[in-house]
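Of the protein chains in this complex, all but one are displayed in their positions.
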Amino acid sequence: MDVAVQLLVERLHTRYAHALDADRLEDWPGFFTEDGRYRIATAENEERGLPLAVLYAESRAMLRDRVQSLRHANIYEPQRYRHIISAVLLEKISDTQVRSTANFLVIRIMQDGAALLFASGRYLDRIVLGPEPLYEERVVICDSRRFDTLLAIPL
Amino acid sequence: MDVAVQLLVERLHTRYAHALDADRLEDWPGFFTEDGRYRIATAENEERGLPLAVLYAESRAMLRDRVQSLRHANIYEPQRYRHIISAVLLEKISDTQVRSTANFLVIRIMQDGAALLFASGRYLDRIVLGPEPLYEERVVICDSRRFDTLLAIPL
Partner (left out) sequence: MDVAVQLLVERLHTRYAHALDADRLEDWPGFFTEDGRYRIATAENEERGLPLAVLYAESRAMLRDRVQSLRHANIYEPQRYRHIISAVLLEKISDTQVRSTANFLVIRIMQDGAALLFASGRYLDRIVLGPEPLYEERVVICDSRRFDTLLAIPL
């Protein structure tokens, strides 16, 4: 894989993580193509071929709607999240597209200061290259099936 | 350190992590040279100069044996692991060999969905370069001495 492409894609993952950690949810749809797809699933459902998704969108417009709902539903205590991304593995699809697999952890920091491991899993992405690459598809596979009972926030 | 070498080595660590996380244990020996050495130890034993290893192999054949034992002994509940690798520091040994030091975390996800910090520590590696680099030696130093009482799975 080309060195420049590797760093461009890692930079996309990085900017995405910082946007979510800084609660800049309104920037989130901008990391996707206009008809970009997004899905959070659990490893268990994924392996069983169950189509259940914790969170689902198939366009930027749907992602924007999701952000609006989250802003309105946000009656819970404010929380902080911290994303750790690792092990970004790229595979070329075409001259302008790559597939990316990466591991992630998300830490949640509660109002009282307690920090806990909120989620771990894999990002499975299809990315369109360019000066600023974009996600055509981002599938978030959470390791734990406990996840699906929690509030569906973007990961 | 050469940019291309840095990325090639990080890619080796990444592919290794994904193989273990996806339970592709049979691929594990293939990341080592034919006479590659592998050892898991605890920081405490390492500092005391004690030769005790939690898991030990000095060839691909021994690694394959280890995989077979694990497959047969696997009477415990299925578990998921997630590797996070960070801070990969390279040092040149020769034109075809580098030394790599890296930090790692491994999360274990239990059957009931609980996720816990399973292990943290350092990978100390001697790597042969090439289109697909290989480990000549991978020493896994676990931070916690609690580790040595657990089931010896590859890290």
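Letters A and B mark the chains as written, and numbering starts fresh at 1 in each.
The rule is simple: a residue touches a chain if its C-beta (ideal position, glycine included) is under 8 Å from a C-beta of that chain, and two chains touch if they have at least 3 such contacts.
Please read all numbers here as calculations on a predicted model, not as lab measurements.
From the set A:Thr14, A:Asn45 or A:Ser59, the residue in touch with the chain omitted from the display is A:Thr14, counting the whole complex.
One chain is missing from the display, and on chain B it is touched by residues 1, 3, 6, 43, 84, 86-89, 101, 103, 105, 117, 120-122, 143-147. Annotation for chain A: contacts to the undisplayed chain at residues 3-4, 7, 11, 13-15, 17-18, 21, 80, 82-86, 105, 107, 109, 112-117.
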